[in-house]
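Questions regarding the structure given below will be posed in turn.
One chain of protein is taken out of this complex; the other chains stay put.
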Amino acid sequence: MKNKWTLWALVAVLGLGFATAEKVHIMWSGAITGPTSDAGKYYAQGIEDYCSWANDTGYVAGVEFVCETRDDQYNNANTLRNFEEAVDRGDPVFLGYSTGGTLQLKPLVQEVGVPFIPASYHIGNIDPPDNDYVFLPIASYSEQVIAVLEYIAKVAPGAKVAMAIHPSPFGRAPVEDAKKAAAELGIQIVEVQEMAKGLDYTATLKRFENKGVQYIVYQNVAGPVANMIKDAKRLGLKIKHAGAHYAGGPDLLRLAGDAAEGFLWVTAYYMPHEDNAAAKFVKELGAKYGRPADAIESVHYPSGMLAAGIAIEAIKMAKAAGQKISPESTYEALLKMNWANKLAVGPVTYSKDDHVGVDQLRVLEAQKGTFVPVTEPFSSALFRKVHYGK
Amino acid sequence: MSTSSPSERKWLLRINNIEVVYQDIIQVLRGVSLNVPEGRITALLGPNGAGKTTTLRAISGLLVPEDGAVRDGTIVYQGKEVQNLPPEEIVKRGIVQVPEGRHVFKHLTVEENLRVGSITRRDAKVKEDLDRIYRYFPRLADLKRRLAGYTSGGEQQMLAIGRALLAAPKLLLLDEPSLGLAPLLVREIFDIVARINAEEGVTVLVVEQNAAIALAVSDYAYIMEQGKIVLEGEAEALKENPDVKEFYLGTAKAGGRKSFRDVKAYKRRKRFM
Amino acid sequence: MSYFLQLLVSGIVVGSIYALAALGFVLIYKASRVINFAHGHFIAIGAFTAYAVATSLGLSVWVAALLALGFTAIVGYFTERVFLKPLVGQPIISVIMVTIGLASVFGGLIHLTPYGSGNFSLPHFLPEGGVSFAGISVSYPQLLAVAFTGVFLAAFGWFFQRSTIGIAMRAVADDQMASMSLGVSVEKVFALAWAAAGLTAAAAGLIVGAISGLNLEGLVGIGLKVFPVVILGGLDSIPGAVVGGIIIGVLENLASGYLDAYIPGGGTGDVFPFFVLLLVLWFKPHGLFGTEEIERV
Partner (left out) sequence: MRNPWARTGNYKTSYAQDTTIFATYSEQASLVVFLIGMLVLPRFLIRGDMQILDLILIYALAVLGLNIITGYAGLINIGHAAFMGVGAYTAALVAPHLPFWAVLPVSGLVAAVAGAVVGIPALRIKHLYLAIATLAFQLIFEWAVGHSPALEQGGAMAMPRTVFLGYEVGFKNHHYFWYYVTFAVLVLLAFAFRNLLRTRFGRSLVAVRDNDRAADAMGMDPGRTKVFAFALGAFYAGVAGALYAYWSRAVVIEDYSLMISIKFLAMAIVGGLGTLVGGFFGPAFLELLDINMETFSYWIKEIYNPPGVDVGSAIRPLAFGLAIVLFLIFEPRGLANWWRLLRSYFRNWPFKY
């Protein structure tokens, strides 16, 4: 009867474990449907899977994460409602999404003091005022666009550049900084065009061509970018294309096919086809939680993971420091964070004055259907100069 | 004209005591009964608002678009009850109504208008019938390609009748064919109706306010007032009825207006009839 | 000059897609006086059906396209039977709102499939590239769009001018009472118009899919672009849908070609058609080819 006793003991230990596991809620509110949902739906899956992974592996001892991904349909009223619910419940951290939603919530975030990690890498999210509690997972759109401009200035000095942006605060985010940086780099931003969801971009592209544009830099989501570069190919234009984080990625390759060849893309994440721990980890999780191939390959999937990862890491730090899990302790932990994560090209580091997690970026180029890095990870000095004046 | 009593006739259509209600509340017909003999022209006369058009619609099923329904009584056509059937079913059985005010399809050509008439037919004789209609109404043949909206009132009336004939009716219901037309045209149209009746054997039930012309071509007639039949008889006989002369034909002798008492006397006679 | 010509040609291509999308919209309005706010969803249903059939069953895109046309026609037919028929005789706002409600229902149903969000591209079924002439280039899918539109319009033109059922549909649009008096089943005509609308919407969806990929938002958005087209052409005119579609397509392209550079951020092509719409409503409320209604007290 010895076996029976072991079994009971096991049950008792497990039961005790469950009973003592503290439930910590982490909420994400973003667009699973509606505008930009092509990015949002994979982002949400990344969060869910990272959470499940943390629970399944017992990543933070004694803590069970309850991660909710809520579809706010790109509507700020829904985001606000979700955020307030999280605050009322005492959630230690909140994962956000859109630029508009984050900018709107900033004063409230400041007032309630709950750390807020958006999917939007708008620099305005962490610029004053009310910027104490917002943390960007990776470098801002502004820095991304400046990084690609620096690369362009290097390969084609004095190039003429046009920007094609999403018609929203998200799209407009890097425009001002990009213009200043271009002046420093000696390249010329000829035009900034907002891309509506049209069926045909001939008019815009032809105009760019007439103005002698050599590069188009996109701040947009992959769908419209794919259509525009396909049109450019059809028109036989010699214009080259480049884009910030949300403009490119495997999604773009899938949608645009051959037309994406030579596309320059800036991001802080590793690619699924690369031979490293990050790619392995992402594929493992995707397979484990039954995600389809296009989700696993999408760059938004690891982006979601990183956001969830930062939150979970901060909670782990707070717990390790013996503190009660709360917004305050999580905030304190975030300010001290230096997480050598395996998803992005650099560690996630925060401090009182630095609310950008991964400071490093890489420029990649689409070659034969995959994005191949063409630079080492770097952070842009020029960005700091034009944005902060230092 | 025939002198046989009504009971000896062969009825194509018998309406027994029908009541028609619009929108569930407005009662228009209160127990109307009338019979239509096969192969003849029957007239239904009466003043505005008496319920003549409603009676026709009850027969043809066109109460539906006006939110009306037959609530009580029966309409028997060829031995079968047809009240409240959908209009397309009634047309298939051979009852076709020419609506009041002609209702031609203004944005269709004359020939297209006629083709709509043949929609319920599956037989191959449509082309032949089309030519026959053009023979009855030679004017329509000249206007084939013109938009119906740009034809004159008389032409539109002819078109409406011709269109109905293309549905190969056994019973043709005409609603005020004289409405808004010059007397000469009215004469012409009624002559054609009489010819169609005689040559094609189409039974006709015609609703009219112009009693003189209607009684001239019809065999039998009913007079309707306020949702009830108040008088009926052979057309010849009705022409001689003093009340009909007074109120519908305007041919009473003894010039000058009659007194109110006489009107009351008429009402009384009506009631006991 | 070649700049202008290229804008013109591209505008005609986009315009013929609008024309095809507007065709179904006009069919419904013409037969039953219903403004269909769910038309964009018909376009999406057609496109995603073709995509689903082609990718999951592995059939050729052409077969998938035929199935999609048929399926969307059936959806249109049942939409009328189930949702619109009970509302015959109700005020306009009820009829408008029921199509708005249906749009939301269709949106929800599409989200029950894997196609609710994200971008998809139809498998290649046309040769890559296109033709170029004097510096003006048109891709094969774009040529197909124009050809498709031409075929559909010719087919519907024939149907409405020559076939008895087509003439009967016009008759119902003209005068319902008179049509009923001749035995035309108005109900059947309505349902038939919705089926035809579903079919043409699916055709529009397929072409959009071939040109710019499938995305629910984008496909549904075309349903909004239909409004300026039909207001310009006339709500109940089939030639109006074609002419209106092409004019709006061209104007949109010219606007973004010549005005965008002067407006901060550009994007004028998106809003310009709606300015046109307001102008048309003010100066010629029934559009270029629409029929005016006569009102009586």
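Each chain carries a letter (A, B and C) given by its place in the written order, and its residues are counted from 1.
In this text, a contact is a pair of C-beta atoms (placed from the backbone, for glycine too) under 8 Å apart; a residue touches a chain by one contact, two chains touch by 3 or more.
All values derive from a computational prediction rather than experimental measurement.
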* Structure fact -> Of the chains on display, those the missing one touches are A, C
* Structure fact -> Touch with the missing chain holds, among A:55, A:104, A:326 or A:349, for A:104
* Structure fact -> Of the candidates C:157, C:239 or C:265, the residue in contact with the absent chain is C:265
* To do: Quick one: say which of C:109, C:131, C:147 or C:165 touches the chain that got left out.
  => C:109
* Determine and list the subunit A residues touching the chain excluded from the picture. => 32-33, 41, 68, 70-71, 73-77, 80-81, 84-85, 87-88, 99-101, 103-108, 111-112, 124, 130, 167-169, 172, 194, 290-292, 295
* To do: Just the residue numbers, please: which parts of subunit C touch the chain that's not shown?
  => 35, 83, 86-87, 90, 92-94, 96-98, 100-114, 116-117, 224, 227-228, 231, 235, 263-265, 267, 270-271, 274-275, 277-278, 281-282, 285, 295-297
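The rule we apply is simple: only the chains that are shown with their structure count from here on.
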* Are the chains arranged, by touching, as a line, ring, star, complete graph, or other? -> line
* If you tally C-beta pairs in contact for every chain pair, which pair wins? Let me know. => A-C
* Asked: Among the chains, which is located farthest from subunit B on the basis of C-alpha centroids?
  -> A
* By CA centroids, point me to the most central chain in this structure. => C
* Structure fact -> Cα centre of subunit A to Cα centre of subunit C, whole Å, reads 37
* Taking each chain's centre as the mean position of its Cα atoms, how many Å separate subunit A from subunit B? -> 78
* Asked: Using the touch rule from the top of the page, what residues of subunit B touch 2 or more other chains?
  -> none
* Touching residues (chain side subunit B, partner subunit C) in the complex -> 60-62, 64-65, 67, 86-88, 90-92, 96-99, 103-108, 112-113, 115-120, 160, 163-164, 167
* Which bits of subunit C are touching subunit B when the two form their complex? -> 89, 164-165, 167-168, 170-171, 173-185, 291
* Structure fact -> Listed in rising order, the residues of subunit A that touch subunit C in the complex are 32-35, 37-38, 40-41, 165, 167, 172, 191-200, 202-204, 206-207, 210, 222-223, 226-227, 230, 234-236, 251, 254-255, 257-258, 292, 294
